[in-house]
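Removed from the display is one protein chain of the complex; every other protein chain stays in position.
For subunit A:
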């Protein structure tokens, strides 16, 4: 716009870096057509009564009313909230503590880092199966402890409807904290050595340096990590399928599984679309205000 108001003083903004702009057209098209187009299509069809095949016969908010009346959906949302909250808190805390320990110039740091990061190389399905076996009362932790002599020991979270979601959380943390640790470690390494020296000269205790100086300086890293963890939380599906397939009963159902089951098993696309639209709204409610604060409202912060 500035080009227009200032006449021909400067070359047209739109034509600057023309090659780069042409080169990015395919990606822009992909983003607009596939992501945005697909999203809009899904939202529109969530107001229809599409069954096995998409059909444009609108039924207003019926699908949403049914969705929020379904006990399974309510349980899914509750599970997601519990899983999301603890997953966020624990992976950030454990990841940061591990990274801080790793940053003490210890010996064999590379080895430890590999061990910690190793679970991340496994897919959720494999992680889920491994933990399904570990938590199975007949072969897993419970049977090992019992065979050691403590015969009344009982640990079977996957078969107890009240705590099953924590069984899934354990597997998710085991898989995910390694990555968080590496991101945090990279952040810690980016802190200038002089800051540590200055803090030491001033006699500030180490924990205080971390909490009051280092963590605020690592803001960027924390935000990246937060986005990665949060997106992983909302789309959790395969871990649940591999560990419990939603059981016992419907106690460990999650929204993504509801979407899949209703779209494909129940042959009710409309219901599945309504559920996935609700997931989109959940994400938007979290992401949009944050993105606005972070990238919008001026560039005051460096």
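Criterion: contacts are C-beta pairs under 8 Å (C-beta built on N, C-alpha and C of every residue); 3 or more make two chains touch, one makes a residue touch a chain; residues count from 1.
Simple rule for what comes next: contacts and distances are computed from a predicted model.
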| item | value |
| --- | --- |
| Record-based protein name (UniProt) of the chain missing from this complex, from "Probable sugar-binding periplasmic protein", "NADH-quinone oxidoreductase subunit L", "Pyruvate dehydrogenase E1 component subunit alpha" or "Cytochrome oxidase subunit III" | "Probable sugar-binding periplasmic protein" |
| Touch criterion as defined above, residue of A:57, A:110 or A:265 at the omitted chain | A:265 |
| Which of A:52, A:93 or A:198 contacts the chain that the document leaves out | A:52 |
| Sole residue of A:80, A:130, A:251 or A:279 that reaches the chain not shown, by the stated touch rule | A:251 |
| Residues in subunit A touching the chain absent from view | 51-53, 66, 70-72, 137-138, 159, 161, 245-251, 261-262, 264-268, 271 |
